[in-house]
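In this view, the complex is presented without one of its protein chains, the others remaining in place.
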Amino acid sequence: MGTQPIDEDKKKPRLGLEELGDLIRVPGANIFLTSTKKIFSWAEKSSLWPLTFGLACCAIEMMATFASRFDLDRFGVITRASPRQADLIIIAGTVTVKMAERIRKLYVQMPSPKWVIAAGSCAISGDHYRHIYSVVPGVDWVIPVDVYVAGCPPTPEAFMDGIIKLQEIISSEATNPHFNVAAIKSVIQDAPNEKPKKKQEIPKTGDYISPDELTSHASDLKDSGFDYLTYITAVDYPDTLDVIYEVRSIEKNEDRSWKVSLDHSNPALPSISSIFKGANWHEREAYDLFGVKFTDHPDPRRILLPEDWSGHPLRKDYAMDTSRLPYRPVRKEYEAWKEMLKKG
Amino acid sequence: MPKKVSKIRLIQAIIFSLWVTFKNLFRKPVTVQYPLEKRPIPDRWRAGTFALTTDKETGDENCIGCKLCERICPSDIIIVELEKHSGRGWAKTFILDLQACIQCELCVQVCPTDAIVMLRGLATPVANRQDYILDKEKLMENEKLFEAAWAAGLKLQKLHEPKQTEVKS
Amino acid sequence: MEGNVEERVIERDFGELALNMGPQHPSTHGVFRLKLHLRGETVVSVVPDIGYLHRGVEKLSETLDYDMLPPIYERDDYLSPTANSLAFVLAVEKLADKEPTKRANYLRVLTAELQRVSSHLVAIGTFGLDLGGSMGGGATLFLYCFRDREKVLDLMESLTGTRFHTNMNQIGGVRYDVYPNFDKDVLKLKDYLEKQVNEYRTVLETNPIFLERTRDVGIVTPELAKEVGASGPVLRATGVSYDIRKNKPYSSYEDFDFNLPVGTRGDVFDRYLVRIMEISESLSIVTQVIEGLPEGPINSRKPLKSALLLKPPKGAEAYAAVESPRGELGMYVLSDGSSKPYRLKIRSPSFSNIALIPEILPGHLIADAVAILGSLDPVFGDVDR
Partner (left out) sequence: MIYIQGLVQSAILLGAILGIVAYLTWLERKFSGRLQSRVGPYLVGRPHGWLQPIADGLKLISKEDITPSRADRLLFNLAPAWIVVVSLLGFAFLPLTANWVLVNMDLGLLYFTAIGSLLVIGVFAAGWASNNKYALLSSLRSAAQIVAYEVPLLLSLLVPAILAGSLDFKDIIEAQESYWFITFPVIGQISFLIFLLAALAESNKMPFDLSEAESELIAGFNIEYSGMKFAYFYLGEYAHLMAVSLLVSIVFFGGPLGPLLPGGLWIAIKTLAVFLGILWIRWSFLRIRIDQLMMLNWKILTPISFINLLLAGLWVSLNL
């Protein structure tokens, strides 16, 4: 999982030629073997097949790089959909906790020698999401990375620069100094416990109804033409947990919105998913992020976060579970790096 | 809404789709052969890297360490430390962590002295992610590497200045 | 391999084959997981699993100032970034009672419509990839669409500096003004794209394979679409003529004259048709913007300084929606009087559209399932937020 830093080097020696060189005691054998090795590393760098795999915005730019205008096929780079046939995985997008283990799995399924490019700020460091509960701060917490390409998203030229850089690394046969997680482990700290803010009153507006009226209210509205469900969400006010509903009548071009106030200790109310089918997912989201329990919901599971997640992140008192994810204080990390560089 | 396609139109359609691909066979490819040739980079380019500028006449740094960019950065990647001497502020340290930059150009926009600019050149890919931490020296060197993009703080702020007098009567 | 052969491949639940599709799959349009139960090749039931790109934008919003947020939202629906920031900016303007200038409004429409064109081109291209695989005609369609999209992106790049994360919208106005000769570039682009779009339409809409693959597949009824809250081309393909640009005009959309393409049957073909017809409509809006672009300032606020923090009144709440290429993209903002939102909810169109999948997928073959997913055109940054 994402929290376990990768210390072991993943790459196997190519073809095991080094061992062969020791066995053959013929003059010139080593020259022959080094030149063979050179040929094979040339072949490796000339035929990098990446996995068809994209996560977010950077993937769109990656697709554009594969498309006619930039055409990565010129480098001999063609995509393969199966990890078994891929040499390269381009992590293009934000790596979340839920996705991290899949990425690890995909990486393991690839045959060695294999390469990783982290493209874009999200893959490099988690970008502005790096303090967020569900985001892995950099894909190198999950798999070892060979080349980092900056950009948000990197332009196609930057992608191609990344490929060229990787080709250089392959042909120089340099062992890449993978990101050393252990070095900055000391500065990784628990997420600061956010001090509970002073409870300030926030004035409330809108139509409030009681939880008991909810289903009848919703079905009345539906019967009177408000048959389009816009959204359901919740707000964690300092004193209550409010659920907001909005429906719409397309014929009348009108919106109706109402709120239900709930108690923090036991936020439960009936589900309206039998009236509006779309409420199913919205209610699951409200449960996932706010912990609002919908009593007769047909599928009361989390929707966005992994099933075994604890806590409801959009509550104001949510403290991040640092056993899952490192918290990355940028400044401290920077200082640690500086010191590392000074030491050499 | 198309009706049921007749047999003749069906054959027409097949031939037409073959024709469309065939036509492209003799067109010049749209590909820009990147390492060999480069597509023009527009003036307003902001997908590149950063630089700290110096005054052309005096050779002094433009940055006065006002920390506005540090405050506005949504990604929280800029660290500025202020020191004051010879009658103005200076940036003792200026760190820009390109690892988490989202290239929104807000730092450029708020800069009161045109000190930080984006460049019309890409950040090179690195094998070591620490190399993406640009400190003050690197940022000053960058200025010589590429030319600056169109946007600069004062220019953008002037663009956003509400017009003093109404143009139309 | 020893052991019971049947047990190796066939699930024990009544001869149905459980197939896991995604999150890494060429045609899930991002990180999406479908747990399919198949009988033969027919889908019996499906359990979608989302959240593989859940980046907690709503939580992130609570930690940043209003002025820092628009570029953050552009990463959500990454095929039409300006629609996201536009929705946010409109909501905050409602909240703080700031009125953008007329010219800013027109420029917002301009970028939004150009990105609608580029987004629909991606949608049609990747739809081709779903129907035709990456080793065949689908790839050709995909590459043609991306080739044409590059022209739009080049224009966006000369206008704003990046290819699609424009960061164009700011509270009170826009960041960039048009450059000289911009109108000529736009008209050239319009002529080029209209020719190309007509060509694709002739190729696809008479192509027997395309028609066989798309017609009467994945039918969504208007009732179902409304109940689930589907919007955009998915809703309009069912015959419901609802578009926020028409029904609740924002950002001076009422000044422009355009048609709403509406489908009749709500199948995959109709959704494709609505999209490709919207490209032409968007191009016509863009020319109208260029022709009627009013003079004046592009921003109604003082130049952005972090000292001038925007602080909407305490307890104010606002919901503003825009018509993104995928449908109704709304932002609900609640202020607590500070410079940061107290709560921000993104009502994303893809999230609601994707909720149709368990309703319409059963009964179709796997190949159709892929086509249906492609025709819903989800963006997973938008679904998971």
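Letters A, B and C mark the chains in the order given here, with residues in each chain numbered from 1 onward.
Convention: a contact is a pair of C-beta atoms (placed from the backbone, for glycine too) under 8 Å apart; a residue touches a chain by one contact, two chains touch by 3 or more.
If you're wondering where the values come from, they're calculated on a predicted model, not measured in any experiment.
J.: Which of the displayed chains are touched by the chain that has been omitted?
T.: If we consider the entire complex, the absent chain touches A, B, C.
J.: Given the contact definition stated above, which residue among A:68, A:94 or A:280 touches the chain not shown here?
T.: Answer from the full complex: A:68 touches the omitted chain.
J.: For the chain not shown, which residue from C:75, C:120 or C:147 touches it across the whole complex?
T.: C:147
J.: Which positions on chain B touch the chain that was left off?
T.: 17-18, 20-22, 24-25, 27-31, 33, 35
J.: Identify the residues of chain C touching the omitted chain, counting contacts across the whole complex.
T.: Within chain C, the residues touching the omitted chain are 1, 8-9, 17, 19-20, 25-27, 41, 128-141, 143-144, 147, 207, 209-210, 212-213, 365-368, 370.
J.: Which residue numbers on chain A touch the omitted chain?
T.: Residues touching the hidden chain, for chain A, are 12, 14-15, 39-40, 42-44, 46-47, 67-69, 71, 73-76, 78, 80-82, 84-85, 87, 109, 111-113.
By our rule, only the chains that are shown with their structure count from here on.
J.: List the centre-to-centre spacing of chain A and chain C in whole Å, with centres computed as mean CA coordinates.
T.: 20
J.: From the C-alpha centre of chain A to that of chain B, how far is it in Å?
T.: Centre separation, chain A to chain B: 25 Å.
J.: Which residue numbers or ranges of chain C touch two or more of the other chains?
T.: Residues 72, 75, 147, 150, 163, 165 of chain C each touch two or more of the other chains.
J.: Multi-chain contacts in chain B: which residues touch at least two other chains?
T.: As it turns out, chain B has residues touching two or more other chains at 30, 47, 74, 102-103.
J.: Could you please specify the touching residues of chain B with respect to chain A in the complex?
T.: 29-35, 38-39, 47, 49, 74-77, 79, 95, 97-103, 122-130, 132-133
J.: In the complex formed with chain A, which residues of chain C make contact?
T.: Answer in residue numbers: 23-26, 30-31, 50-60, 63, 72, 75, 78-79, 122, 134, 142-144, 146-147, 149-150, 153, 163-165, 223-224, 226-230, 240, 242, 247-248, 314-315, 317, 319, 328, 330, 332, 334, 336-337, 342-343, 345, 347, 351-352, 355, 359, 380-381, 384.
J.: Any idea which chain A residues touch chain C in the complex?
T.: 51-57, 59-61, 63-64, 67-69, 79, 81, 83, 93-94, 96, 98-99, 102, 106, 128-129, 131-135, 152-153, 155, 200, 202-206, 227-231, 233, 235-236, 244, 246, 250, 253, 257, 276-278, 280-282, 285, 289, 302-306, 313-314
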